[in-house]
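To start, I am sharing the structure in question, which I have written as structure tokens.
Shown here: the complex without one of its protein chains, the others still in place.
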Amino acid sequence: MRYISNTPAQQREMLARIGVGSIEDLLARIPAKARLSRPLNVPAAMAESDLVRHLRALSALNANVDDYACFLGAGSYDHSVPSPINHLISRGEFFTAYTPYQPEASQGTLRSIFEYQSMMAELTGMDVANASLYDGASSVAEAALMAHAVTERNAIVLSKGVNPLYRQVVETYCEGPGIRLKSAPIGDGATDLDALRKAVGSQTAAVVIQHPNFFGCLEDVKAAAEIAHAQGALLVVVADPVNLGLLTPPGALGADLVVGEGQGLGVPMSFGGPNLGVFAAKQELVRRMPGRLVGATVDLDGQRGFVLTLQTREQHIRREKATSNICTNVALCALMATIYVSIMGKVGIRKVGELSTAKAHYAAEAFTKIPGVRLRFTAPFFKEFTLELPKSPERVAKRLMKEKILAGVPLKAFDRAQKDCLLVAVTEKRTRSDIDAYAAALTAAVA
Amino acid sequence: MHTAKPGYDKLIFELSCPGRHAHSLPECDVPVSDPAQLLPKEHLRAAPAELPEVSEVDVVRHYSRLSQMNYGVDTHFYPLGSCTMKYNPKINEDMARLAGFARLHPLTPEAAAQGALRLMDELSRDLAEVSGMDHVSLQPAAGAQGELAGVLMIRAYHLARGERRTKVLIPDSAHGTNPASTALAGYSVVELKSEQNGDVDLLDLERHLSDDVAAFMITQPNTLGLFESKIHQITEMCHAKGVQVYMDGANFNAILGITRPGDLGFDVCHFNLHKTFTTPHGGGGPGAGPVGIKEHLAPFLPTPVVVKDGDEYAFDWNRPQSIGKLQAFWGNFGMLVRAWTYIRTMGPDGLRAVSDNAVLNANYMLKRLEGDYDRSAPGPCMHECVVSARRQKKLGVTATDIAKRLLDLGFYAPTTYFPLIVEEALMIEPTETESKETLDEFCDAMIQIAREARDNPQLIHDAPVTTPVRRLDQTGAARQPRLKWTPPATT
Partner (left out) sequence: MANVPADLRYTKEHEWTKLEGDKARVGITAFAQEQLGDVVFVELPKVGAKITAMKAFGVIESVKAVSDLFAPVSGEVVEINAELPKKPEVVNADPYGNGWMIVIKLGNAKEWEGLMTAGDYEKLIADAGH
């Protein structure tokens, strides 16, 4: 067994030193009736080459985005992943290390997380960002719990523009603490501000909007902030950090917390996980933040060093009174994002946004020229838009699959009010010919 | 006395040079490229984000240098108790990167994701078999989320039976995520005193069991590394009062193929794939925390559930009693591929060899160390041992000091100060992938430190001196938190 170094001879030596005859003697505390009396019924061991063949075949059954033009979005995006990322994160010292409990031997991890925190704070326009949470959805849930703890109020108002899958996760997390969720509808594609104003009251801990929202539309973050703050509630903005290279950061518009999914920052889509939960806050909320934080300090010689800090808020010390139950962050994904932002840099990250929105607008224009195909909403959009189709979106998508196009997400399962709609995302990776091919295929599919 | 080291001490921001770039993006191939013509002006950043401007060479050199400041399993023995720092197989990495896995969008129509769904179905069956459970959800992102899912399912189960129980019992030796997850699920935590060896105090348990208790949550083997031998009695006592029993699966490495939580009477258990099942620790994550349950909890599983119909796989969303969702999508699929690959690499005999060798290695170390360090309990341990630096504390040398000295001697330190019930605890988990030679080197180092504690404690107090930084000011970091880079003030 190539992962176990000790030979039978060495095992015998060790048993002799311990003073027992066999490994069975070491298991004596386990009652006989607890013992499994047969081998595990899992498939027989496979040699490496057989395993590779088997998994390649399994992988080939999936429509990957190297072979298909991907216009799917809704919280996971086919943005470019620059080549150095995989090489660097595969260095064993990064990916086989664990949580930096001994900071002196973990400065690599700690420094890269400090860089990550700095980059997320800068992109979101906030004072501080944590070392990451599991994913965008659970980050929204953690924001809701934090708002509840900070304001001591019991209701959260979520715009219908927030990803419905995120809302489901928020519901699950709010179950135990008994926090009530209320909705504010979308009007022309963005949150209906009058309805929002009516929904927010003295028991509202936070207002949650997504910007751009699930349907791709841009929100009026400043107005939402005013509505929330007028009632003493926090404003939580759910944002995709990739977009914030170009878009005005929510921190500049009055957000108290900015959370979201950072997968677009160089993390593979990987069928939905692992992901990267971004969480950023204003300075006065820093001690109430969930998750790990890395801080700068000095060592005994006065040399700069980095440590996990403010740990007493976390589960391993505060236990049932912790800010959250979270233990691990997603350090390796945060490292991917850190390297991505370093590679894209000040100029590149803005360009990613520019290309994505330019191509999305070109696509929307091309597709809406097709008779019967319209934009569902009138609000401005960024890199995703909602198309209303004259034929079943599921059938249209199925037809376009034959042309090696992943056309978009049919919305019926997410929101019955949009049952004739397809959510289309366009990133910088989609070429003009990808988009023209889609337009041609769509023309045929709805004719 | 220490040697001055010319350390690497740059942050990527400090390498920034205006005009340098590392990105490679195509030119815009559509007619209108200026966002100001496409979007209302107020949505566009007035000024670009203040992010580094570096070349690709800068990036590669910087992160390569940072990596060299880390100890990892690939380079060092890493006996962090409770974390199972075993070897991370490279074939797992190759397989997770196959295009049909890594570059697969989660909302790909199910008919075009059959390979992924099949892998998930097979992994959940493998984990169910390994644990003796009836169903496994692969959705939770890590152990703590698995715990939350498990406790929420227990809650839903009681509510469905018309009972509103308010308490969960947890031993004082438990990992902090246990009470934290329980509180998050809306329960009051009642802490039970363990016996000195970490065993459950049956009398204390009996006193606390009532029809207001929803669950009893324990780790098996316990956090002192000992198998709780009264487990059948415990689960029977709990079930007699309608209390559900939860197993924290952090210590699964000790029991693979030897015993199964489902056979011991547990109703729920979670797995830490980044522990027993070799998915990489990544510097602190991502993990994956699938949760296994018995049949009576099936209606409450998180949605969606992967179902098999003939040869076809699909997501079943029609689960009216489900506790809901923990992540936006289906689980940390990239980690699931690695765990699946590991299980197929090992097979039934290989998995059994894991626990045998994990137990052997830990007991060998305990034997070699017991002359110099206090055992926390008599008798053999399982896959990890907890020793106390009580004797060394009397000489002024703490568990922290010992940990720092180990770094100088070329080892990552064991877990310290956990479990809370052992004074100056050092929790040592070698795992099965380490060789006798490595174990001997580590034990030799520990014995050397015990001797130094008597003869030359200053050496230990000064440690570490060979690492990129020496001991760090934690107090200053917490009093004046500096949590992001700020450009130096220009004079």
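Each chain gets a letter, A and B, in the order it is written, and its residues are counted from 1.
FYI, contacts are C-beta pairs under 8 Å (C-beta built on N, C-alpha and C of every residue); 3 or more make two chains touch, one makes a residue touch a chain.
Since the structure is predicted, the reported quantities are computational estimates derived from the model, not experimental observations.
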{"item": "Candidate in contact with the missing chain, chosen from B:S55, B:S188, B:S435 or B:Q474", "value": "B:Q474"}
{"item": "Hidden-chain contact residue, picked from the options A:H87, A:R287 or A:R395", "value": "A:R287"}
{"item": "Residue among A:T312, A:T378 or A:S433 touching the omitted chain", "value": "A:T312"}
{"item": "Hidden partner interface residues of chain B, rising order", "value": "474-475, 478-479"}
{"item": "Touch residues of chain A, complete complex, unshown partner", "value": "287, 311-313, 317-318"}
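The rule we apply is simple: only the chains that are shown with their structure count from here on.
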{"item": "Where chain A and chain B are represented by their mean Cα positions, the distance between them in whole Å", "value": "19"}
